[in-house]
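For chain A:
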Amino acid sequence: MPTEVKVMDAHEMRRALTRIAHEILERNKGAENLVLVGILRRGAPLAHRLSRLIEQIEGTAVPVGELDIALYRDDYRTHAVSDIGATHIPVDITDKKVVLVDEVIYTGRTVRAAITALMDLGRPACVQLAVLIDRGHRELPIRPDYVGKNLPTARQEFVEVKLEELHGEDSVCIRKPDEER
Partner candidate 1 sequence: MRTIFRNAHVCDPSQGIDKRADVVVDEGKVLAITEHSTPYDVGSCEVIDCSGLVLTPGLVDLHVHLREPGYEYKEDVQSGTAAAVAGGFSAVCCMPNTDPPLDEPSVIRGLLKRVEEVGVARVYPVAAITKGLQPEGLSEMAALKEAGAVAVTDDAYPLQSAEVLRRGMEYAAQLGLTVMTHCEDKSLTRDGCMNEGFAATVMGLRGMPSVAEEVQVARNCLMSLYTGCRLHILHVSTAGAVRIIRWAKEKGAPVTAETCPHYFALTDEACMGYNTNAKMNPPLRTQEDCDAIIEGLLDGTIDAIATDHAPHATHEKAQEFALAPFGIVGLETAFAVSYTELVSTGKMSLSQLVDRMSCQPAKVLALPGGTLQPGSPADIALFDLHRGWTVRAGEFRSKSRNTPFEGWELQGKPVLTMVGGRVVYRHGM
Partner candidate 2 sequence: MLTDLISLRETEPTDIRRLLDTAQSFKEVLERPVKKVPTLRGKQVVTLFYEASTRTRVSFENAAKIMSADTTSVAAASSSVQKGESLLDTVRNLRAMRIDCLVMRHPQSGAAHLVAQALDIPVVNAGDGMHEHPTQALLDMLTIRQHKGRLEGLTVAIVGDITHSRVARSNLWGLSKMGAKVRFVAPATLLPRDVHRLPVEVYTDLRKGMEGADVVMALRLQQERMERGLLPSLREYSQRWGVNTKALEVTKPDCIVMHPGPMNRGVEISDDVADSGRSVILEQVTNGVAIRMAVLYHLLGGEAAG
């Protein structure tokens, strides 16, 4: 039996996102010119939540986009992606401050693909990165600007983020692989 350890519950998740929202506003001196772009699929609901939190704090709505990176993955050859979403960003990102949002950063390859995808859509003033979980093991020189929780993991472990919008609950679990028989 694989063992599963819950490392974040709904309450902790809300707190982490609220902190990130504050940090984004602080770093960018307000919400002006900001665009939040969630990486499909789990990054997108998180981006929407951050937008709502920022609106509560600042009273200004921040546009939210969704980014599908299937066409940009460097592991496309070995991981045929069948569940493909559509990129939708409601504003022109040129000269905007774009905050990419994803649930977990791991090797950094997804973020690399997302940055390339963004560049094909326009020329942002800057790109920042917000993640709920940083589980380490980076393979590229990429560092998140905003982190909900640093979570040391082993490579063979699996981090599963569940979100209310997609799975009916908010939680983060670490699953350890099967014990040897």
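Here is the rule we go by: a contact is a pair of C-beta atoms (placed from the backbone, for glycine too) under 8 Å apart; a residue touches a chain by one contact, two chains touch by 3 or more; residues count from 1.
How were these candidates chosen? In short, all candidates are chains of the complex that A comes from, given by their letters.
No experiment lies behind these values; they were computed from the predicted model shown.
J.: Using the contact rule from the top, which of the candidates 1 or 2 touches chain A in this complex?
T.: Of the listed options 1 or 2, chain A touches just 2.
J.: Please name which positions on chain A make contact with candidate 2 in the complex.
T.: Residue positions touching the partner: 68, 70-73, 76-82, 84-88, 116-117, 120-121.
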